[in-house]
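All protein chains of the complex are present and in place, except for one that has been dropped.
Labels run A and B following the written order; every chain starts at residue 1.
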Amino acid sequence: MSLQLTAVDFTYGPGTRFETPALHGVDLALAPGELVLILGATGSGKSTLLRIAAGLLAPREGVVTLEGVVVAGPLADVRPGVGIVFQSPEIQLFADTVEADVAFGPRNQGLSQEEARREAHRALRAVELEPEVFGPRSPFSLSGGEARRAAIAGVLAMAPGYLLLDEPTAGLDPAGRVAIRSAVSAARADAGVAVVTHDAEEFLELADRVVLLAAGSVVFDGPADVLVQEPERFDEAGLRAPEVLRVQMLARERGVTLPLLSADPAEAARLLAGARGGAR
Amino acid sequence: MIAFTDVSYEYRTPGGTVAALRGVSTSLAPGELVCVLGANGSGKSTLARLANGLLRPASGTVEVEGIRTDDPEREWDVRSRVGLVFQNPDNQIVATTVEEDVAFGPENLGVKREEMRERVEAALRTVGLAGLETREPHTLSGGQKQRLAIAGALALAPAYLVLDEPTAMLDLQGRTDVLEVLATLRDRGTGILHITHHLADAVAADRVLVLDAGSVVYDDPPAPLLADSDLLERCSLMLPPVGVLAAVLREAGVPVPADALVAEQVVAAL
Partner (left out) sequence: MKAPVPFGQYYPGDSVVHRLEPRAKMGLVAAFMVMLFTVDGFQGLAAAATITAIAISASLVPPRLVLRGVRAVSILLVFTLFAHSLRWMPATEVLVRIGPFGIDGEGLKTGLFFAGRIVLLVVGTSLLTLTTSPVRLADGLERLMSPLEVVRFPAGEVAMMLTVALRFIPTTAEEAEKIVVAQVARGARFDHGGPVARARAYVPVLVPLFVNLFRRADELATAMEARCYRGGAGRTRLRESVLAAADWSIMLCGAVVMVAVGMVF
């Protein structure tokens, strides 16, 4: 049971003077209930990877399988079971009410009005927007964070087995970011979740697994715990390690003995204070 | 100097008036970098628009080098002294090439062509976009677009620059580049009002202004604010994880300064 990409290659505008290779030999697996963080600098191919996984782009080489079945073709079909939330998804809001907007996907899936409404309410609750309060409101009256969550609900309402999100917190204020993080974390209960971002800090603590992408290739794929112990991997991928890890890396360089590193700030502080006390 | 004296402002909505700012008094001096923090809806953007006369205070006064922003005769004197940069660079770039966009402000002021050339060149050099003069704006990266917007404001030769969340939509590189430009400008004597929701940006500021529900609740150097976890929480300002690390270290007796929000500064205290 998984969404799986095997040896995927992709090039934009092949054979034209705008030819730009985007992905090269990428393997990626996403299992239900897991949260995979896909990290990469701008231009590393992470958004392309997400579009291929969602079936919106066809890979030039390689195979995409969903629950073991090969699926392919650009814009050919709605890929049942894979939901994608694009960057700034609030631009997709169009209906008169939030409820009708969130029900758009389920209606397209052929659900009855009543069933679609039920799915919409479930999805709105999942992103912590009370359906009774927000359902009847115009999507254009929402704050930035609320609109973002409503748009995510619009995808969750289709009950995808796999949920892909592209920079879900970009441009939001701290409160909005917290709300999105908790919604994304909760989505794990019903789906395999992949989050694409350039900000290593934001989702690292939530992630089960991290994939580092650099210049269209996977340079790391492993448990978040393993990556935390090898923070130099971030530099290799052209990214900046989370500040908390950088503190510990720099401390090590200065001769502080830290056998283990931690991404949790309080835990990291204890490790550092302990090592410092031990050195005296 | 930009001086806010007991400034209030309210928005009219269908449901009545909503107070955006209440009795705000503060100032911005040349060569000063002031960070404005506050939750959404705390009045930050209103403050920005009041600073260059796009909005006029309901009560109180805003003066730019002694010129009142509500003096209709001096409208353009105020605007050319206070440059304004917004969050979304896509919605403030006017022209179809980089150089022509930078020239937009000076063109409006009727600046002579030779001087305009010089201003455009200087502005693009300052923001590090020299060499991209003939590029089309939509082919630039987010960070480049925002620096172009800053160049556009600089070409008006303003004494002050007000930026409303200029890095909110940028990636780390874009953010770093923009912050660097701001530091350079401050050092050259431009007064900068930087509205942000990144608490880490406050570290570089000379002063931090915290707004809560339209009122000023803090207007002092950054360090004491960053050490005051109660105040931070009350204004829904969140320390970044490294700040939490530093705070825990402080409790454990390690003398980490409160304004250390970068790994290098924290490690220096170990």
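We take it that a residue touches a chain if its C-beta (ideal position, glycine included) is under 8 Å from a C-beta of that chain, and two chains touch if they have at least 3 such contacts.
Because the structure is predicted, anything quoted here is derived from the model rather than measured.
Note that of A:Gln109, A:Ser182 or A:Gln229, the residue touching the chain absent from this view is A:Gln109. Taking the complete complex into account, A:Ile84 is the one of A:Leu66, A:Ile84 or A:Ala191 that touches the chain left out.
Taking the complete complex into account, B:Gly152 is the one of B:Gly152, B:Gly191, B:Gly214 or B:Gly243 that touches the chain left out. If you put the hidden chain back, the residue from B:Thr46, B:Ser80 or B:Gln146 that touches it is B:Ser80. Contacts to the hidden chain, counted on chain B, fall at residues 49, 52, 54, 76, 79-80, 83-84, 86, 88, 90-97, 99-100, 103-113, 116-117, 120, 136-141, 152-153, 156.
Counting over the whole complex, chain A has residues 12-13, 18, 20, 22, 51, 54, 56, 75, 78, 83-84, 86, 89, 91-95, 104-105, 108-109, 140, 154-155, 158 touching the chain that is not drawn.
Throughout what follows, only the chains that are shown with their structure count from here on.
Residues of chain B that touch chain A in their complex: 39-41, 87, 141, 168-169, 171-173, 197, 236-238, 240-242, 244-249, 252-254, 261-264, 266-267, 270. Of all the residues in chain A, the ones that touch chain B in their complex are 41-42, 143-145, 170-171, 173-176, 178, 198-199, 201, 240, 242-244, 246-247, 249-251, 254, 256, 265-266, 268-270, 272-273, 276.
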